[in-house]
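One chain of protein is taken out of this complex; the other chains stay put.
Letters A and B mark the chains in the order given here, with residues in each chain numbered from 1 onward.
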Amino acid sequence: MAGTAGETPELIKVHSGAVEVPYDWHCGPYWSRFFRGLRDEKKIYATKCPSCGRVYIPPREVCGPCFARMDEWVEVGPEGVIEMFTVVRLPYTNPSTGEPLSVPYTDVYVRLDGADTSLMHWLDETDEKKIAVGMRVRAVFRDKRTGTMHDIEHFKLI
Amino acid sequence: MERAAIVGVGQTRYERSKEGIVAELVYEATCRALDDAGMKIGDIDSVVTVSNDFWDGRTISCMAVADAAGCYGKDASTVECDGAFGAFYGLMRVLSGYDTTLVVAHSKVSEGNPRIITNAAFDPIYERSLGLDAISASALQARAYMKKFGVTEEQCALVSVKNHRNARNNPYAHVPLDISVEDVMKSPKLADPIKVLDASPLSDGACAVIFAVESAAAKRAKKPVWVKGVSHCTDAYRLGERDLTYSIALESAARRAYQMAGITDPWRQIDVAEVYDAFSYMELMWYEGLGFCDRGQGGRLIESGKTGMAGELPVNPSGGVLSAHSVLVAGLARIAEAVLQLRGEAGKRQVAGARTALAQGINGICAQQHCVWIVSTEQ
Partner (left out) sequence: MARRTAIVGIGQTYHCARRDDVNGQELINEAVTRALEDAGLTMKDIDAIVIGNMDHFEAINYVDGWSVDGSGAFMRPIMKLTTGGTSGMTVATAGYYHVASGFFDVVLAIGWEMNSSSDTTAAITTCCQPLIERDFFAGAIGPLAAEYTAYIKRFGATEEDAALVSVRDHNNALNNPHAHLRTRITVEDVMKSPVLCYPIKLLDMCPRSDGACALIYACEGKAEKLAPRPAWVHTIAGSRDFVYMGEPFQHEELITLERASARAYKRAGITDPLKEIDVMELYLPASTTGVKWMESLWVCGRGEAPRLIREGVFNMDGQLPVNPSGGPLATNPIGATAMIRVGEAALQIMGKAGDRQVPNVRTALATAFGSCSWSDVTILRDTKP
């Protein structure tokens, strides 16, 4: 063994350095239509299953339970109810930037009017005492929109 | 052991920068395989999806395709290896009580950075910072192999010429080309001795294969293709600890698959082979590991023309991986192509009268792992 008696040999750690693994993700026809709706019309579009009638947000090609292709588009929101929420106080690294995220912030799952699934987003209130499941909220759109989820700045309590 | 068959296959076209998201690719391949088998999703009892978190740029990459692969309401799993390995798991599930299992693999290699992604396969402490990736490591292997046995760059180029020409008969292929040895030799060097035309393209795509037990296979309209043998094996991890000039893992996997299938003379008993030629030299090395020729004789074998479309044992009538390389999908695509050949449905790339076929998948750097399949029209 390396190291002398009574002494713990040094254990070495290797740091990878900042590892950047870039991707160019295609959005495909469904998400593209969704993002165009946010950007160009300030509207939230969902897909409806021809078989079971469920309305999916975010929109997608396949209804999982029916394995059916969806091609009917419906507008949902911009208002809805809080299905569940959490106020995040644990700081961690933003995986998209490598920078620390600032806390607190509030994640909400919003059941938009007309939708059967909920949309994850932020709420502009971080005092959990002022937030309750079932409260109504409304999407706040940014003035400058680029075709991403952040075209909705956050949701606000009505 | 109970008998199992492949009853449906489906592929997307392979191409660069497909615009759909992975779920859309998977849905296309899955629906085609179901149509091919004359099945509905309700006829599928179990699902195995194949994906890799690095290639997809997403932890738990299987999350993205559960709906499109028809997993809802079913027992499902995910293999993070080449699709030929995923298919083996699908086969295991069919032989363990599920009447049918769908295996579907996807990859959008054009979205990420293959050099960074394959560099991440090297040991983070000892090797990664040297900058090795799939291409440079394969170049080391190609050089070691060629030097040891006197295999020439021109002989490697013949593989590329053959496979790109074959790809012209395959509507799914990404890079069909009519090229000469000279074209390959003149193409720009990626990492000596590998040149652009010695290397496979980056192709997006998906492939699905449906397995069924004998009783369920008998109900399908199309001729079932029976699994006769399958085996996989793993070489050492570090390149310096392997004999890069010969794959003992392939030899071992092939030996066992042959044993299961009762194959003692590949030339007489195998009618067509689909092998994983990520680089042109690999096909020559795989000839040797599969026992198609003696060690070091791969170059001579390609020159003989015996593995060409008009030869005794056509290899890669589809154009192989050199003509469409959807990482992870490619091994499953080899199986799908073998099935089309045995059914006589391979169109212009059909090998007349094919009754037994070999398909091979590889995994890891310089093909550390090999998976060999023998499939046949005969039970």
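The rule is short, and it goes like this: contacts are C-beta pairs under 8 Å (C-beta built on N, C-alpha and C of every residue); 3 or more make two chains touch, one makes a residue touch a chain.
The structure presented is a predicted model; accordingly, all values stated were derived computationally and were not measured.
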Identified contact with the non-displayed chain, of B:V9, B:A33, B:A76 or B:V184: B:A76
Touch with the omitted chain, as defined above, among B:T234, B:T264, B:S304 or B:Q379: B:T234
In chain A, positions touching the absent partner: 11, 13, 16, 19, 23, 25, 27, 31, 54, 56-58, 60, 64-65, 83-90, 92-96, 107-109, 116-122, 128, 132-134, 148-150
Positions on chain B contacted by the hidden chain, ascending: 1-2, 23, 52-54, 57-60, 62-67, 71-73, 75-81, 85, 88-89, 91-93, 95-97, 117-118, 120-121, 123-125, 231-237, 248-249, 252, 363-365, 368-369
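One rule holds for everything that comes next: only the chains that are shown with their structure count from here on.
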For the chain B and chain A complex, residues of the former touching the latter: 17-21, 23-24, 27, 41, 54, 57, 66-68, 70-73, 108, 110-113, 116-117, 120, 124-125, 128
Chain A to chain B touching residues, read off their complex: 14, 16, 19-31, 60-65, 67, 69
